[in-house]
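What you see is the complex with one protein chain gone and the rest in place.
Letters A, B and C mark the chains in the order given here, with residues in each chain numbered from 1 onward.
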Amino acid sequence: MSITLAHNNYGKSSVRLVKVARQPDRHDFKQLTVGIQFEGDFESCYKYGDNTRILPTDTMKNTVYAFAKLYAIEQIEDFARQLTEHFLTDNPQLSKVRVDIAEDLWQRIPYGGKPHATSFMPAGGEQRTAAVTGTREGMVTEAGIDNLVVLRTAGSGFENFIHDPFTTLPETEDRILATAVKVTWTYTNDDIPFGPYWHGVREALLQTFVEHESKSVQHTLYAMAAAVLERYEDISEISISMPNKHCLLVDLSRFGLENNNEVFVPTGEPYGLIEARVKR
Amino acid sequence: MSITLAHNNYGKSSVRLVKVARQPDRHDFKQLTVGIQFEGDFESCYKYGDNTRILPTDTMKNTVYAFAKLYAIEQIEDFARQLTEHFLTDNPQLSKVRVDIAEDLWQRIPYGGKPHATSFMPAGGEQRTAAVTGTREGMVTEAGIDNLVVLRTAGSGFENFIHDPFTTLPETEDRILATAVKVTWTYTNDDIPFGPYWHGVREALLQTFVEHESKSVQHTLYAMAAAVLERYEDISEISISMPNKHCLLVDLSRFGLENNNEVFVPTGEPYGLIEARVKR
Amino acid sequence: MSITLAHNNYGKSSVRLVKVARQPDRHDFKQLTVGIQFEGDFESCYKYGDNTRILPTDTMKNTVYAFAKLYAIEQIEDFARQLTEHFLTDNPQLSKVRVDIAEDLWQRIPYGGKPHATSFMPAGGEQRTAAVTGTREGMVTEAGIDNLVVLRTAGSGFENFIHDPFTTLPETEDRILATAVKVTWTYTNDDIPFGPYWHGVREALLQTFVEHESKSVQHTLYAMAAAVLERYEDISEISISMPNKHCLLVDLSRFGLENNNEVFVPTGEPYGLIEARVKR
Partner (left out) sequence: MSITLAHNNYGKSSVRLVKVARQPDRHDFKQLTVGIQFEGDFESCYKYGDNTRILPTDTMKNTVYAFAKLYAIEQIEDFARQLTEHFLTDNPQLSKVRVDIAEDLWQRIPYGGKPHATSFMPAGGEQRTAAVTGTREGMVTEAGIDNLVVLRTAGSGFENFIHDPFTTLPETEDRILATAVKVTWTYTNDDIPFGPYWHGVREALLQTFVEHESKSVQHTLYAMAAAVLERYEDISEISISMPNKHCLLVDLSRFGLENNNEVFVPTGEPYGLIEARVKR
């Protein structure tokens, strides 16, 4: 019998980092969570315990902190590229490096009618994300948003679906549509103003979510993806995952009350999960 | 040997509720989590399994949903009072009812430069809370904020503390002060515009957090509490809990780099926990 | 107007600790999470930023690690007492010290029919807990169990309860009773073999849970508490908290199927919460 290492990867996850950039008139504050994964020729390591080709995950972590000092970290896509390039260059045993960064978004606390120079609070529950994958052939940059929570109380229906012996869901032309969007998109090149593009994609997603006449989660998800691809030629594809966070109408007739789509139970589980990748 | 029931309480926790108020020109959206606890003469129930004095927790839940239809739910303090009064009135076996409500805060999604009429997203990670305690003597109303995350990168020090053989913390006149404030306050009466007061307390807390010359978490916590009591005579006392969410300076000297208070590891555990109750 | 500090406490939470005791023929492995809280005369600190009476929470943490080296940590109640006594003795500004310890329970991995000497896996999802409160008058020792998950599929009913206009729960003489017990008890003195007592209390709780003819959660909770007090005279009181983790019967009649108490949806929220303190 012959046993083979078909695939392997290793790295460091959840490296948490705060960077304070001390400008003359204000501080800038960034909070990132970085993950790094290596692939390469590690058969001797797995099979025989040969560590001479292994850069420890502890060193990956140290590198993140050192680079946080050495580089400005304005756009997380750039920081992910700097880390990826470093690891590929210095480690010939690697065939692939992937760096994932999630940024917690902070805003300045309002004070005296203006944003305060050195005090901050979270800008919302969503995260800005970036992922750079580097091989000997080059680097691919993805950006994304995690946990963009949105809901609509009008303009969303779900009708004309298949009915089988286990179907009990009533058709409806008016339901609450609530979700927490997770989205990633891929850039065709790296000569991109990553910050403005990220805000532009977010705006396109929100605008489409708000105005789309929704016949299903699938229908609205596709419209959101298409809106992004139509807006930016530099984006080659986009993947969207939308859990359907059901709000169930409460049966108040048991108490002699009518529920005109007013009182709901928001549920966490089970949840529908709708996903697609759309490309040009 | 004699065994006695020294204290008892029972109720329903985590009753999740969404209310959509369908106005002519817009929808209003509220999301609440309600908890209810009863105290009273339940000795026969605990000792002998006599259920004739027990209103089931399932009925408490149903009552929340029915009342969500019957009442407008504009201020959660009022809704907590309506529920408390109902349970006390209809259940003579009760000596005490406590209703806790946590409100997830939502804002309208901006669309075309204006807030959209029927689309929503979270307004931040904090929750507005209310707690009403009712007895045969009357009701007491508390309000609060959970998880008000704030941080400062300037104007915060910690010096001149006790040094013992296990002390290694360096004194500092410049550290990051990060916390997630949990606060509750008690009203002296119920003739209060609960919404404006809640926003006013939140503003006083934030303003004091931003501008206080902080010598310790304790020092700033007290200043925040005092600011609220000074602003509102109708508030008799305030309790604040502030975990110290430490940001640790990374030692970059190992890599020949200087870290001028720029690169930190934000840590979740262990954390300092500073608490006080301040009254007039 | 006069503003007063009505209550204050501060300390360190979630100090995580692993201790490996290297015996000649085996290793012993302990994993603890320690919390420490101080009360005392800290008015000048809160009001004026005077830190000269403050032992930093960082020093509390260091003390835990140093004491983990200096002491054997066989029973967490003893370790909590050692820490409490140290802080009280060395810090005259304190009126009260509370040390909470939660122990993650580990067992040896079976290997070749025997427990292995140096390999471990969790012993279950529950935690053993201890809490020592020390003042200038002395120390009180509590022990406990967190998250003791148990369920019964027979011998549990809930009937003859109050019906009001919002009651829809059917009476039942046969339901699933599922809970995650949280329990703490107080010792009358400190000359206790803490380990055997802890296991004895746990056994009494489990045995009573299994054999009690349950007419309600309240009824069974009380029987469990009484069984502990009857077994150990050195325990003066016991507090039990039992969330009712409802398993809801699925309505299969919609599919032409009968559900004879076979198929359920286990739910996390909302949940009943039943609590009592029982003393002799």
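Simple rule for what comes next: contacts are C-beta pairs under 8 Å (C-beta built on N, C-alpha and C of every residue); 3 or more make two chains touch, one makes a residue touch a chain.
None of the values given here were measured: they were computed from a predicted structure.
Participant: Taking the full complex into account, find the residue in A:Leu151, A:Leu221 or A:Leu252 that is in contact with the omitted chain.
Facilitator: Of the listed residues, the one touching the omitted chain is A:Leu221.
Participant: Given the contact definition stated above, which residue among C:Leu5, C:Ala68 or C:Met224 touches the chain not shown here?
Facilitator: Hidden-chain contact among the options goes to C:Ala68.
Participant: So one chain is hidden, and I want to know which residue out of C:Thr52, C:Thr89, C:Thr168 or C:Asn261 touches that hidden chain in the complete assembly.
Facilitator: Of all options in C:Thr52, C:Thr89, C:Thr168 or C:Asn261, contact with the hidden chain holds for C:Asn261.
Participant: Return the single residue from A:Ala66, A:Val97 or A:Leu252 that touches the missing chain.
Facilitator: A:Ala66
Participant: Mind pulling the subunit C residues that touch the left-out chain?
Facilitator: 16-22, 27, 29, 31, 62, 65-66, 68-70, 106, 109-111, 116-122, 124-125, 148-155, 176, 206-207, 209-211, 247, 250, 252, 254-255, 257-267
Participant: Determine and list the subunit B residues touching the chain excluded from the picture.
Facilitator: Interface with the chain not displayed, on the subunit B side: 165-166, 168, 254-255, 268-269.
Participant: Which residue numbers on subunit A touch the omitted chain?
Facilitator: Where subunit A meets the chain not shown: residues 1-16, 35, 37, 42, 45-59, 61-63, 66, 90-91, 158-162, 164, 166-169, 213-219, 221-222, 225-226, 229-230, 237, 243-244, 268-280.
The definition used in the following text is that only the chains that are shown with their structure count from here on.
Participant: When you take the mean of every protein CA atom shown, which chain's own CA mean is nearest to it?
Facilitator: Checking distances from each chain centre to the full centroid gives B.
Participant: On a C-alpha centroid basis, what's the spacing between subunit B and subunit C, in Å?
Facilitator: Inter-chain centre distance comes to 24 Å.
Participant: Between subunit A and subunit B, what distance separates the C-alpha centroids? Give it in angstrom.
Facilitator: That gives a centre separation of 29 Å.
Participant: Residues touching two or more other chains, restricted to subunit A: which are they?
Facilitator: Those would be 254-255.
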